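Below is a structure I'd like to ask you about.
What you see is the complex with one protein chain gone and the rest in place.
After this line comes subunit A, so read on.
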Amino acid sequence: MIIRKRLAAGACALLAALAGGIAPANAADGPPKDSPKVELVLDVSGSMRAQDVDGGTRTRMAAAQQAFNEVIDAVPEGVRLGIRTLGADYGGDNKELGCRDSKQLYPVGRVDRTEAKAAVATLRPTGWTPIGYALRGADQDLGTDGGTRRIVLITDGEDSCGQPDPCDVARELAAKGTHLTIDTLGLAQDDKTREQLSCIAEATGGTYSTVRHTKELSGRIKQLVRRSETPVETPKPVQGTDSCSKAPEIGAGLWTDRETFSEHRWYRVKVKPGQELRTSVSIGADRAVDRDYGVLVRAVSEGGQELVRGAEAGSGRTDVISSGLRYPNGRSGDEDEKGKEPRTVCLEVSSSFSAPANVKRDPGLPVELAVDLADAPDNPSDLAAFGLGRGWVLLGVLALTGLIAGLVWGWVSRWRVSVWRAN
């Protein structure tokens, strides 16, 4: 299904390109509107002066600048890149001012390599570390005009401002349904920084890395920028309800929702005769959760009878727990009474995630629903391939049957001959 859609989209793009003449995406037009967007958020706080990168031969700031230059050189054509700084301007002690010190250094768009490099070269380690504030700004910089959205946060310390908590900000941005991923890179190895950066990454489905060498830093940023280029289907938002009768109807495709702990959400899917409903449900663990967890997805008829269920349980560290189910409405070519009407199937999604008391409940855990309507399976009349047999018992049975048949036939003919002779 997905590929067909993509191909269709590709074909449309092609047709448009052909119709529009020989010159499609000209360099002057800039990247298309749905091209991926990446914003690098660089910490320029005072602590970036520390000289501990590359085995102590380079300051964190110098390493970051060098890495940024390499990244700017290697940005793929199709990616729109922006740079935002935090703690770059205000060096004073006023927390109020220091915690609002974040600005866009280079706007998200096609990169002019010399300009971008010149802007990076002016940076000097200065002020505070308002990570949460900077993330909100970066989210705005990226806009919502389509294309994948990614923030790469490079910092050497935890948020020195406290409010807003960067991890809460990350979760809030992720819950806005704008498909934002935040990857974090830590230049310092202390526990608090690591915890905070891991938390930010976890909340948005991003990754966290620690960096000790310039090469690692530039390599990782390049990898993340490239990753934003990967074509990926973005799910459509939907809001499930607490009962089947009021549930929203969804068709084939990828859907996303949020579900808090111990909440149940219902959706409805119409399955035509000869179709098979296929649903996968993934619930993400985007915050600290208790050790044991599970997911249950049930297909229920409108009358409330369970048709089929998918369940999965797990324990330990995880990013997601998922399960799926299949439910065919009759068989292809089936003339059954039942299979003639499109059937409404209700899907109930629940999870058994729980969390320690200090963990925020809102927004709920991210739910991803993949719904597909495929051709119903061909129910085999015999489980064996073409009904063929196999093995020594089969051979024995066939040989014995043949032998008996031969003997009987022989005796019968002998008896007939003797009867004929007697007459």
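Throughout what follows, contacts are C-beta pairs under 8 Å (C-beta built on N, C-alpha and C of every residue); 3 or more make two chains touch, one makes a residue touch a chain; residues count from 1.
In the analysis below, contacts and distances are computed from a predicted model.
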Chain not present in the shown complex, as UniProt names it (candidates "NADH-quinone oxidoreductase subunit M", "ABC transporter substrate-binding protein", "Peptidase" or "Cytochrome c oxidase assembly protein CtaG"): "Peptidase"
Selected from A:Pro107, A:Gly162 or A:Gly389 as touching the chain missing from the view: A:Gly389
Residue of A:Thr114, A:Thr230, A:Ser245 or A:Asn358 touching the missing chain in the full complex: A:Thr230
Chain not shown, touching residues in subunit A: 1-4, 6-7, 9-11, 13-14, 17-18, 22-25, 32, 78, 186, 189, 191, 194-195, 197-198, 205-210, 216, 219-220, 223, 226-227, 229-233, 235, 254, 276, 278-282, 308, 310, 312, 314, 316-320, 322-328, 368, 370, 372, 374-375, 377-391, 394-395, 397-411, 413-414, 417
